[in-house]
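Note that one protein chain is taken out, while the other chains of the complex remain in position.
Labels run A, B, C and D following the written order; every chain starts at residue 1.
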Amino acid sequence: MAGANGDILVDMRNIEKSYGGVHALRGVNLSIRRGEIVGLLGDNGAGKSTLIKVLSGAVPYTSGEIVIKGRPVRMRSTLDAIANGIETIYQDSALVPQLSIARNLFLGRELRKGPRFLDRLDLDRMNGVAAELLRRVGISKNIPPTTPIGSLSGGERQAVAIARAMYFESDLIILDEPTNNLGVAETQGVLRFVREARDTGHSCVFIAHNIHHVFQVVDRIVVMRRGTIVSDDLSPRTSSIQEVEDIITGEPVAA
Amino acid sequence: MAGANGDILVDMRNIEKSYGGVHALRGVNLSIRRGEIVGLLGDNGAGKSTLIKVLSGAVPYTSGEIVIKGRPVRMRSTLDAIANGIETIYQDSALVPQLSIARNLFLGRELRKGPRFLDRLDLDRMNGVAAELLRRVGISKNIPPTTPIGSLSGGERQAVAIARAMYFESDLIILDEPTNNLGVAETQGVLRFVREARDTGHSCVFIAHNIHHVFQVVDRIVVMRRGTIVSDDLSPRTSSIQEVEDIITGEPVAA
Amino acid sequence: QEEGARTFYWISHGAPADPVWTYFLQGAEQWATDTGHSVNTSFHSGDVPSHQEAVRAAIAAGADGICSTSPDPGSLVDVVAEARAADIPIVNFNTSDEAPDWNAYVGGDLLSIGRQWAQYLVDNQLVQEGDFVWMPVEVPGASYGVEEERGIAEVFEPLGITWEVTDATLDQAEIITRMTDYLTANRERISAIIGLGDLVTGSVQRVFDQAGIPAGEIPVVGWGNSLDTTQAVMDGYVNAAMWQDPQATSYMCLSSLLMESSGIPIGFDVLTGALYEAETAQLYHGIMGGQ
Amino acid sequence: MANSTSALPAHPPRPGALRAFVSKPEFGPLVLLVGMIVVFTSINPAFLSLTNIGNALTFTVELGFIALAMTLLMTAGEFDLSVGSVFGFAPVVMWTLVNTGTMPLGLAFLVALLLALGIGLISGLFVTRLAIPSFLVTLGMLLVVRGTALWLTDGFPQRTWNAGEQWLAQVLVGEICMGGEGVGCAGGLRIYMSLIWFAIIAVAFHYLLTGTRFGNWIQATGGNPGAARNRGVKTGRVKIILFMLSALLAAFAGAISSIRVSAANPNSGTGYELEVIAMVVIGGTVLTGGRGTIVGTVLGVLILRLMRNGIVMIGVPGLAYNIFIGAIILGMMALHSGLERRHNPGT
Partner (left out) sequence: MANSTSALPAHPPRPGALRAFVSKPEFGPLVLLVGMIVVFTSINPAFLSLTNIGNALTFTVELGFIALAMTLLMTAGEFDLSVGSVFGFAPVVMWTLVNTGTMPLGLAFLVALLLALGIGLISGLFVTRLAIPSFLVTLGMLLVVRGTALWLTDGFPQRTWNAGEQWLAQVLVGEICMGGEGVGCAGGLRIYMSLIWFAIIAVAFHYLLTGTRFGNWIQATGGNPGAARNRGVKTGRVKIILFMLSALLAAFAGAISSIRVSAANPNSGTGYELEVIAMVVIGGTVLTGGRGTIVGTVLGVLILRLMRNGIVMIGVPGLAYNIFIGAIILGMMALHSGLERRHNPGT
């Protein structure tokens, strides 16, 4: 929460993004400090998902600059983001339905054993870690980690995506509406995880429409409307839920 | 809210459902009265979606009986449900991404004009109604009703599904986590719609993990856990949020 | 192109990868080199509509003459009439078809070729009354096999000899496999084999080897326009094979067109074909470039 | 603001008609077609002669019938490999019935079409009821139908000599000579009735796909079958009808072709399935279903057939024919992908 420059982990400057005719981001500036949980709020279509997709390399941006730990970075693909310590849990299409829970968890960074070039998947270890993570994230039912994702309920899937971010502790963890399909226990698991992450020095961007969830964890609230950031230094300690909701819907500004 | 038998719209008796090895519903009994909004709560995997899929004919049930307006009905497909006045907004796969908003809205019950056998889609009327509905459900941006669903944001899609149920006013409207991806304004639109529906004599089943939303509209709360109904006559007027959450997570029962 | 060079079209219903058609094509190309006129060639793999379309394209392009095979008896009546109406000479080659009003025919008489094979088997006492003859063909229903089968039937039917045509496909590995399967299953029953196409006759040696049948145990006759077959005849796997003069057929067809387009009408057909045995096989082997 | 939303619901604001046109999925194929015609004509001006146009269109529309039905089927998320064999089978049946004197041509034509409907019905039932991939079902059907045609005729082609005089033949493929004279309609444009039938069916199918309820169902069935079923769309029935339609049009095309070329060979139509699917895909219909365009298919049909005609016209050597066809397909697709990218830079 200190304002020193060295504390800034990610700095997005004047980001623009158009989808064909739709101007989804209109010059967005956003910095995220180390160990800070930023809540990103805004109505449907405000551009939240687009902004974090730009940051995680999933979508190319039209113009603008991204600086990470003081170094300008060109985000060309998700690999660039992962290499820079950014881990993302997407709102959609985050998992492969045909693969098992464990294989999904480790997709892209599989555990391996055996000599180089003849290495093989260390399925035992992957399954073991997966089972442990499922428990940590609060899935109470006894789901074996070899179950294909396709046969899980919507909430169970979301929990698996969360478990993945827990394991690969990155500098910045982005969660796009992670509590969306979750029940009470699972939601508490996610919020607990976000707090844990902050306490161990990681930063988080947390997107959610449920303001109650946002208020429970974040340090700072950023509100977007129609592709721009309309407010970026609200604190849940100083603002009320009603005030934030009004800013989101644009009531006081329009009135 | 009267207990008279004539008021019962739907009566599900001893419904059982297994997916291969998974026993998703274990003898569920649920009645829904006319003009009543039932909130269906429960943790992930509790069986909520399965129960309402059985009721709307999307999934065959293993055993049990469904009585609608006093007549026993065999639900073989969604057509049976639609014919019996049951309209459902599913949690997943409710829309066709390639089709326009208007075409999705009217899918299955398209508006037509022209002589019989040579009838054609009345696209003008469909687009007109769609635009009006989008406005009513609270999508503030100017989205033309000819936009394909695939290019909408997650929340915008959900709003379209809601708009559909608004239009085809049925005896019973089932909403499976309808507010999931919705922003503040859109959520209020949905809740307003649910209230409107009740006030005009329709029944609703409303599933949501956000208890705040549930408490704002429902007349009665039904809680499921592991395939059974553990509580079916809580009222938001007499119980607190905390009490209901405890029942959902099973704390007081287990303790 | 030099002054006075003419353009001829050479249109075949064959498959470009059917080896015998390569020899036909060679004749056409040789002719173009020798005379300095240009020849546009195309293959249509037995597809009648596309064959017709090519003939009409040639008419539209104002060809000086057209050499065309007949993909199916009767299928070219109209287009030939159109060519004639447009004053473009059109000569039939390789597969004869009486129905259209061609300027002439150059090639073997398929009906008589079928008759010759059957007669060869009968005359050399390789088959007797009541025997069974196996006739594999690459493309069942294609005109060549059909005409040949008619000729064969003229000889065999009165003698009560039965036969079966089987589908061998145009693919060498598949041909060998299917023929081996069939031989393994029916070895006792088969008195003789007539290969209704060049690929099947050319595969006989490999099939016998694969099925463990010594050369000569089952008599074989059939088409002989490939090095494989001339070799097989010399090695005793095939008793007699039919030479079709493929290069010459194309060459003669184009020459007759050139003559016709210069105002000297051709009023006669040119018939080709010779049945050869082991003694003369070397001659045809040489023509096709074998040692 | 609420007012402006509902005032213009059916007509979204257009950023210039040209731009809207360019962003249509049919724009790419159209550019390809025009480019191809220009290139061929510049090499051999006879390519654009009336005679050649009339000639090229003849066979084009016969494959085109199949492509039209295939477009609908592919939009619903399935495809049919058996069309080529039905194309060969139907005329064989028809002419066998006529030549054996069993029935007159008109009746035999109907019987052939009915058999084709039966074939489509069986394919459709296998795909929808037994949930077998259409690839396997229609491959199996291809073999059965082709085999039956061979077995029925013992491999002998059916003769169709005097078809030309029959009224049905006139209705289906009668010649119309515009401006020319004599046997080959020299100097004029000769078209067949089949071209007119093609135009009628293309317009009807375009209308069916975009303007009717059934068309909406077709797109929904291919786009998201689960959602369609949940809305009460009988996706199984939609698919079965389209399988029947595809077999029907293949049989119709086969009958027309057999009358025109005066030949009913059990082998005809071999390999058409891949060419027809290629036409549909080039036109912009996606292989996996949900999006289909009849206009695109008409363009795709013209592209692939005119390409074959043009290659013969400009005198490519016979053995190199396939290289050219293949290279042009690859090159055109690369161009197409370039066009798509340019006017849609966001994604």
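Just so we're on the same page, a contact is a pair of C-beta atoms (placed from the backbone, for glycine too) under 8 Å apart; a residue touches a chain by one contact, two chains touch by 3 or more.
All values derive from a computational prediction rather than experimental measurement.
Peer 1: If the hidden chain were put back, which of C:A153, C:L227, C:M259 or C:L275 would touch it?
Peer 2: C:L227
Peer 1: Need a quick check: the contact residues on chain C for the chain that isn't drawn.
Peer 2: 15-19, 21-22, 25-26, 140, 164-167, 169-174, 176-178, 180-182, 184-186, 203, 206, 209-214, 226-228
Peer 1: Footprint of the hidden chain on chain A, which residues?
Peer 2: Chain A touches the chain not shown through residues 56, 58, 77-79, 82, 88, 90, 93-99, 103, 106-110, 112, 119-121, 123-124, 127-128, 130-132, 134-135, 142, 144-147.
Peer 1: Taking the full complex into account, what residues of chain D touch the chain not shown?
Peer 2: 81, 126, 130-133, 135-137, 139-148, 150-151, 154-155, 274, 277-278, 281-282, 286-288, 317, 319-327, 329-330, 333-334, 336-338, 340
Quick note on the criterion: only the chains that are shown with their structure count from here on.
Peer 1: Most central chain by CA mean?
Peer 2: Of all chains shown, the one whose C-alpha centroid lies nearest the global centroid is D.
Peer 1: Look at the interfaces C-D and B-D and say which one is made up of more C-beta pairs in contact.
Peer 2: C-D
Peer 1: Which whole number of Å gives the spacing of the CA centres of chain B and chain C?
Peer 2: 72
Peer 1: Where the CA atoms of chain A average out and where those of chain D average out, how many Å apart are those spots?
Peer 2: So the centroids are 48 Å from each other.
Peer 1: Could you put a whole-Å number on the gap between the CA centroids of chain B and chain D?
Peer 2: Here the centre of chain D sits 43 Å away from the centre of chain B.
Peer 1: Touching two or more other chains, which residues of chain D qualify?
Peer 2: Where chain D is concerned, no single residue meets two or more other chains.
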